[in-house]
Each structure stands twice: as structure tokens, then as C-alpha cells.
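Removed from the display is one protein chain of the complex; every other protein chain stays in position.
Here is subunit A:
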Amino acid sequence: MMKYLLSPLFLLASLVMNAQDQETTTDSIQQLEAVQVTAKVKKSIATAMKMNISVDEFLASSDNISFIKRGAYAWEPMLNNMSSERATITIDGMHVFGACTDKMDPITSYVESNNLAAVNISSGQQGSANGATVSGSVDLKRKTTPFSMQPKWNGSYRSGFEFNNQQFYNQGNLAYADQQWVAQGSVSYRKANNYSDGNTNEVAHSQFEKFNASVGLAHKTGKLSSLRVDAIFDQANDVGYPALPMDLWLSRALITSATFKQLYQEGWLRAWDTKIYFNAIEHYMDDTTRPENLVHMDMPGWSTTYGLVSKAHLMKGNWHSEMQLNAYDNLSIAEMRMYPQDRSERTMFAYSWPWVTTRFAGLSTNNTLELSAQSELQFGGALGINYNYSKYIDFNWIFHPGAPQEKTRWLPSLYATYHQSIQQFDVAIGGGYGHRAPSVSEGYGYYIYNSFDRYDYVGNPNLKNEISYEVNASAGFQNDKLSLKAKANYFYIDNYIIGKILNMGSPMNYQSVGVKGYTSLAYATLFNFSLDAGYFITKNLQWKGMLTYARGMDNEGGNLPFIRPLSYQTSLQYQYQQFGLQTTFNGDLAQEHYSPAYGEDLTPAYAIWNLSADYTFKLYHFETTVQLGAENVLNQYYSTYADWGNIPRMGRNLFTALQINF
């Protein structure tokens, strides 16, 4: 596969290089900064509350992301209240697939807040640029240092301690830039013990340890072109999952890429950005720390991906366009190794992912047409081809005799949104249509134990494409003091894939109560609504509020699982010179629309109060910020609708943080 990917790349690179010889332009260092045409960019990885946070905590502050949590680590992000297989989650457009069948390693767990610059979240089919999706896309943007006229070093150091789980972390960044070269690196190490819940009881198996490092090297290959290589290495050890019968012994990820970028000063083609990438993930779960288990089981998983992403920016008059080619090849392998009472004797074996290959190639386009100074039309679409191959199809034949070993699917997508501003108001209305292919687990999974509803899940290679029809609308108002924004979307999803109890087979995992097969519902519907407001009470004092509501139903009017109940957040921020004070109050109402069929019970309402203060000063000539705060000040005992096994969340947590920039 790599061979096939490389040859067009080199061809393309040589073309671009030749073209660039004819360029005669003035200095253009500044222009090498990335051209960003994205709908919503979350700037800098910090929230108002807490300046040094995990990627998960950061994403949680977005109004269309919610999380399934199995412990303190590696939360599974849900976009528009849909599980992660319905979203494309990428790092700089690169596809990385977790190696855990139980989704204990979403991609967000393989990066660290200090190697990310921003997170782009696109809702629904607007996120189809990086691959076929239903709920949208989350693209994690890595930090990139621009070239500099003068040789320049800069860096930062962050450290902090969280008292509840004795989490101690240290993070460092260092970058060098001159006219020709950029070199940058980051290192992060966190270690946490078990946390305590609101009743100050320790939650066993909630510890974690994570090391992350990244390096990047860029060279200016011409006045308007650059070549860049990047790598992220991430390793987590001894991560406990209190909601599961087993823990993570080790996970490692190596995420590498080489990017060639060419800018153009004339003509309709403005920028061309091509990246080849490779990533390898290994994820080893076992239950050596759970002697109480009857049967001992190891669940190692591997996921290897090669890919290409090539993006061109086009501009002509009032039309901006982005064309993108995506191609990747992924091999997912997961094993179940069971031991009888005696661990030295390994006697039982099965694949939970029987060497499943996924190949995808897709061409997508995002366009903006400025109709007038007050109105614009965004439209686009994609056409992808998705191929699956299950090497040990025998496993899949046990439940689906005669299912094809190979399957090819076409995945089209279309969307359009119209924006209109009228003085201080702006409104938008849009619609979308798109297909997605079943994920590896949904198509080819084999006895994947889900500890939420305690069923073993079996994939079905014959599943149809999930087809989403969506409409969305937003309305906003903004003046000097007040901002208000209401957003809503509605998805009607044909062939909605979900696990249904099979009246055949019997569970394999001893905690399990039965077998569920991934099945297509005739359809399901999802509605999401959010309201954001901000108000400057005085120049130094700002109030913010957020309200979200969602409802998901299957074709029989039953509730879909993991739909967030009405949730709210209200915060006050006070900033006086170098001193800042923040307080937030947030909570969910009771989850009335829970789904017993999917193992849910009624989660009661909860409300949490957080508080923090920070102060920025010069230490020698370094800009330094210290922060002190408390989360869950009132030490509430609570768990959310999406906590597996109703594992309680963390109780009162005092935290301190220090950041030095130089």
C-alpha cells in the first residue's frame, strides 16, 4: 500500500518543485503560516476555569461534545450525542484508529494538551472533508512553529498537582526557528493515583500514567514551499478502568507524518498541502491486577494505518474552495486470550477483530460563496470508497454463515448552509446527506464485551451503510455587551446501527449476560439544541451561560442510549490587571429519557461548583502564571448519564498549576 501511496506523492512533489522555480516574489515568510478555513476553531488548549488541562477536559468544554467515561482516563468523545464511530476523529487530517475493541483508546488519548494548538469541530456533513461521517468531525491541530526572520528559541514549562488523585504532571515545549529551519519538541509526563468520590471513598483501579513526546522538523524548500516531518510518541502504563473487569497494562502509539506545503501567490490555486502518514498503535489490556476474576483474560490489540491526505485551496473572486483527497489503509487486530484458573496455561483463544483491513479513498470539497457582504453560501460534498477485508472470516461466519470476506461500499455526502447577517443578528440554515460504513467492530467484531450493558457484541459484515439526513439552523445576536447564540440540529438516520439481543449463541465473557449483534434499525432520529450566552456586566466581569438539550429515539419511539439530558453551565470571570478569578456552576438534570434496553438506568440530577484564581507576573523576564483552584468544591457524590457502571466521578479536587513561557 505504501508503495502505491508514495509514487503519486513523489510525482506531485516533483511537479510542485518544478513549478516553484518560476516564482519570483518578495519575502514571504509570513505567508507560510497555515491557511485556515474552518468553521469552528477552539483556540488554545485551556478553558477559562483551568489553564492546564487534559485533551478530554478541553473537549468537554465544547457544547456539542459529551463523553462516555470508564474511569479517569481516555474518555470516548461523543459528537452530537453519537458514539465515536459516527465521527471522523483525526490529527491534522490523519486517520488514527484505536487498537482497543472496547474503545478504551480514542485518538484523543494519544495526544497531549501541550502538543496541540487547537481542535476543529465540525458538526454533521460539514465535517465530511476528512472522511465519511454522520455526526461530524473532530480534527486535533498540532502546534506548528512558523519560520522566523531571526533565529529564535522559545519554549514553555508547565507543571501542576491535583490533590484528589495526587496527579502530578510536568510538560515542556521547546522550539527553534530561523529562515530555513524549524525544530520543535514537547515532552509531557503525568501520573495519577486512584481518585476519591464525593463520599471520599477511593475509587479502585482509577490510576493512570502517561508519557507523551513529540518532535517536528520543518525545512523551507523554496520561497513558498516547505517540507515538514512530525512524530508523536505516546505511552500509557497501568491505566485503571474502574468500570471494567480489566485494566490497561500498556498502550503505545507512534504517529508520524511528512508534509509538503506549497503556496501560490497568483492564480486560483492558492495553497497545496500534501501529507503522507503512518501510525502504529498497540494496546494491551489484561486483568493481572484483578485476582478476583474467575477467568483470566488478556486482550491485546494492534492498529496500523498508512495514509495520504492532499488538500488544495482554491480562490476566485467571491468563491473559496478546499479540495481534499484522503486515502488510508488500516489493519486492526485484536485478540482474546483466556486462561483457566492457572495463568501459565493459555488454553483459549479467539480474535475479537479477525485481522480486518479497511481501505478508504475519498475526494471531498468545501466551498464558500460570498453572495453579498451580509450573506454567504457554504456547500460541499464528498465521494468515498470504502473497502473491508476480514482475513479470518471464519470467525464472522459463525454468526453470519456465508458472509462475504470482502466488501466495497460507496459513501457519498452532500451539504449546504446559508448564512445571513442582519445588523447585529445572524442566522444560518442548512442541510446535509451522507453515508458511513460500519466500523470494524460493527462489521467484524467478535464477542466484544461491553461492560455497560454487559453483553458480548458480534459484528455483522452484511450491515448496510448508515444514511444520515440532517437539517440544522442557528441564530445569534451580538453587541458590545451581550452575545447570544442558539443552535439546533436534527438527524434522521436510516439503518442506524446498534446492538440488539441475539436469540442465538451464548456469552463468552463470564461477566456477560448475553450476546448482542450489531443490527440496523429501520431508522433513528436525534435532535440537539444548544444555547450560549455571554454578558459583560462590567468591563472586568463577564458572565457566560450554556444550555444543551438532546433527544434520541429509535424507530419504535424508544430512547437511544447515551443521550445527554438537559445540561447547563453558568460561569463568572473576573479579570483585574494580572489577576483573574473564575467560578462555574454546571450540572445535568435527571436523565428521564434513559434506555433500559441498553443497560441504562435513571441517573439523578447533579450540580457541581468549581472555583479558580490565577495571577500572572514576571519571573526574571519570563512570563509566569500560577493558578489555584478547586473542582467540585462541595464534594458532591455524583455520576453522569454516560459513566459506565455508574462509577462515581471525582469528589472535591484542589489543583495548582504553574506555567512559564520563555
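Quick notes on this structure:
Following the convention adopted for this analysis, contacts are C-beta pairs under 8 Å (C-beta built on N, C-alpha and C of every residue); 3 or more make two chains touch, one makes a residue touch a chain; residues count from 1.
Simple rule for what comes next: contacts and distances are computed from a predicted model.
When the listed names "Thioredoxin 1", "Cytochrome c oxidase subunit III", "YtkA-like" or "Stage III sporulation protein SpoAB" are checked against UniProt, the chain not shown comes out as "YtkA-like".
Interface note for the absent chain: among A:508, A:521, A:546 or A:657, the touching residue is A:508. Of the candidate positions A:250, A:314 or A:471, contact with the unshown chain belongs to A:250.
The residue from A:284, A:389, A:549 or A:622 that touches the chain not shown here is A:284. Residue A:295 is the one among A:60, A:174 or A:295 that touches the chain missing from this view. Of the options A:191, A:337, A:464 or A:485, the residue whose C-beta touches the omitted chain is A:337. Of the residues in subunit A, those that touch the hidden partner chain are 215, 217, 219, 227, 229, 231, 233, 250, 252, 254, 256, 258, 278, 280, 282, 284, 294-295, 300, 302, 333, 335-338, 340-341, 347-351, 392, 394-395, 397-399, 401, 447, 502, 504-508, 510-514.
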